[in-house]
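Left out: one protein chain. Kept in place: all the others.
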Amino acid sequence: MLRKILATAVLLAAAGSVSAQEPRTLTIISHNVHKTAATGGDLADAQNIAGEWAERNNVTLNWVTLDIGPLHDRLLREMSLGETSVDLAAVLNTRVVPSVATLLEPLGPHMEANPIEDFEGISEGLREATVINGNVVAVPYRHATNALHYNETLLEERGVAVPTTLDELLAAARAATFTRDDGTRVYGLVTTLDTHVTALQFLSAFGAVYIDADLNVHANSPEMIAGLTELANLYKEGVLPPNVTALGLDELIATMREGRGVFAINPFSRYTALNDPAASLYPGQIDVMPFPTNDPGVASANTEFWSWAIPANSTQKDLAYDLIRELSGKDATVRAALNGNGPVRPAAYEDPRIIEKLPYAAAESIGLRDASVAVPAFADAVEATTVFIEEMQAAVLGLKTPEEAAASLQTRAEELVARSK
Amino acid sequence: MTDAASIVLPNMAARRVAGTVRAIVRTLLFVLIIVWSAFPILYVVLSSFKQQKEIFKYPPDIIFTPTFEHYMALATKWTGFFPTMANSLIVAVGATLLACAASILSGFVYSRYANRFLAGSVLYLIAIRLLPPIVVTLPLFPVVDALKLSDTHIVLIVLYATFWVSLCTMIMKTFIDKIPRTLDEAAVVDGATTMQTLFRVIMPLALQGVAACAIFVFVFSWNEYLFALIFTTQHAKTAPLIISEVMDAVSGTNWGVLFAGVTVQLLPVTLLVMLAQRFLIAGLTAGSVKG
Partner (left out) sequence: MRRLNPAAILMLVPTHLLLLVVIALPSIYVFWLSLNESTYGSDLTFVGLDNYVTVLTSSYFWRAALNTLIVVNAVVYIELLIAIGMAALFLGGVRYPKIMFAIVLMPYAISEVVGVLVWKIMLNSGSGVLARTIESLGFGMFNWSVSPPLALSVVTLISIWHHLPFTFLLIYAGMLAIPKSLYEAARIDGATPWQEFWRITLPLTIPAILISLIFRFVFAFRLFSEVWLLTAGGPARLTEVLAVYLYQSGFKYGEFGTASATGWLMVIGSLGVASIYLWAMHRRMLKGND
């Protein structure tokens, strides 16, 4: 029996190595969502954009998919070698700090020789964030812009109206917090406070900015203190879940799906998961809107985005660039959005195919229009997010007053910025 | 007579009561051990047969109509899973054989020979394992790449075996220590070489040690994640990498598929453990015969 299993295993391994001997293989390292966006994966109406390109160019795509942390760890190690087999990589904006950017192929010359169709059509804020030391090092491909999700059924049940301003939201979240007869607590507002992005989304609605694009630190601003104070109050009052600082994405999704949360801060694209009929107790009842501010009609939107980049030590840069060009085209952007991608071209939201497919298209296009990057990419950007998380959690749990936390955050962030200049 | 009987009888009754109490306590302890060990596992296995909506229900359903959708999804949507299990098997079996072979040899030497150098090198065997493996990957990654060993089964086999030879050498030494030296001396008198003594005389009596080592190395190699992530991409990719992709930080964990994958992954290890249990007992009988 064991021998049979082993024999099968050896055969399988052998089969794998034969198929790799194709003349031209392009190795892509990315998260699974990018593979799905570019190929359609196993979707019923898959738009296989990358596959069509590969067939036309007689290329075999070797797609290595990893989760966020492992993906960057592996990519950085590969880029430190003399030569890598990785030709194309999906990178998260916060990870493309200057030291990493030097390991990426500058795309300017490629783009001059072979322009990307309507490059200016890609959201300006995202394009600017991929220019590091004067070089375009990556092409934006997928954005995750934060928004406000809300359970319509629960709001109706509690007789609370859908808010249009920040103050209304805070009041609504408080009014919607209650305990069910069976002891289940329902929280007015659910967010992940183990990361900086969603917390900064909440704070930015108060007008708070942590570090701006010119690397000025505004952590000790009245807006930041007001936001932190409100967050701490919501925690104290039990409007936020008691384990909010350790609450990860999985718990947030579960909480919303099970109707234990009314409002949630998360990217627009979470809509699909929250309303999934196979997993959610409230399918089709969890709507999404741009995160409100106290200026009616003006949203606040923090965004994180993914880009395609080419390792400078890759051996097939031209081929890799050609695929980036293909994937970034206008029509390809719409088709990838049909595969579930967050399109980086605002114009894509006006495409009838998208309006038909994505119920939240209109809201998301507003979000993308107002979007700004949570923390700019500078040398110590990752450490700056860690410091922020630490001080923010201390303020929320009452280990420090919001004023103390904001002051300490200001000093520490200024040190980091100074160090990287 | 009556005196003796009256003394013995209550004594026997007391013993019987004590025996019953002991039996009950033992049974209770076993039940406690089962609950402690199996509860989280049972939670995983049962959940893998539940609809996604039912998985986090409170109070959880004990009786439900099982669904195989997650296993279907594992086979159809996570097409990498079953092929990577084959890789995991090759790597785990290879590492187990290598680690056990090396440790039997060195364990024998550490048991049967002694001098200051050997005593000192025992400390070295352990001290060398103190550096957290993640920092060791820093120099290893470029070297493995330069040797063109990246993404091969061999690199994982060698790495995993190395992580366990220290402990397994110590284990083998301890077990061989318990075997009377007179046995190998007799074998030497009969003209056996050192190797013959080791494999014909010592080994059959040290099977418990080998079984314990094999379980440790196999289980570790079967589940190892960090080194598999760094040193493989496709051809040698192991199952834990697919499992980690199911626990997805972009779109959220797919719990049903995760639990199904973990359940499938548990099966081979459980079979191995049950197989190894026989050797633990076999070693016992062999030991008592000669003892």
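All chains are identified by letter, namely A and B, in their written order; residue positions are counted from 1 within each chain.
One rule holds for everything that comes next: a contact is a pair of C-beta atoms (placed from the backbone, for glycine too) under 8 Å apart; a residue touches a chain by one contact, two chains touch by 3 or more.
Since the structure is predicted, the reported quantities are computational estimates derived from the model, not experimental observations.
Across the entire complex, the residue among B:128, B:146 or B:186 in touch with the chain not shown is B:128. The chain not shown here is touched by just one of B:154, B:192 or B:273, and that residue is B:273.
In the full complex, chain B makes contact with the omitted chain through residues 26, 29-30, 33-34, 36-38, 40-41, 43-44, 56, 58-60, 101-103, 105-106, 108-123, 125-136, 138-140, 143, 158-159, 161-162, 165-167, 169-171, 174-175, 177-178, 193-195, 208-209, 211-212, 215-216, 219, 222-223, 225, 240, 243-244, 247, 253, 258, 262, 265-266, 269-270, 273-274, 277-278, 280-281, 283-284, 287-288, 291. Interface residues of chain A facing the missing partner chain: 73, 76-77, 79-80, 99-100, 102-103, 183-185, 194, 241-243, 245-246, 251, 254-255, 258, 260, 380, 382-383, 386, 389-391, 393-394, 397, 399.
Keep in mind that, in the parts below, only the chains that are shown with their structure count from here on.
Our note on geometry: chain A versus chain B, Cα centroid distance of 39 Å, whole angstroms.
The touching residues of chain A, when paired with chain B in their complex, are 5-6, 8-10, 12-13, 16-17, 20, 27, 31-33, 41-42, 62, 64-70, 73-74, 77, 80-81, 85, 144, 184, 249-250, 253-254, 258, 273, 276, 278-281. The residues of chain B lying in touch with chain A in their complex are 51-53, 56, 58, 76-77, 83, 86-87, 89-90, 93, 141-142, 145, 153, 229-230, 233-236, 241, 244-245, 247-253.
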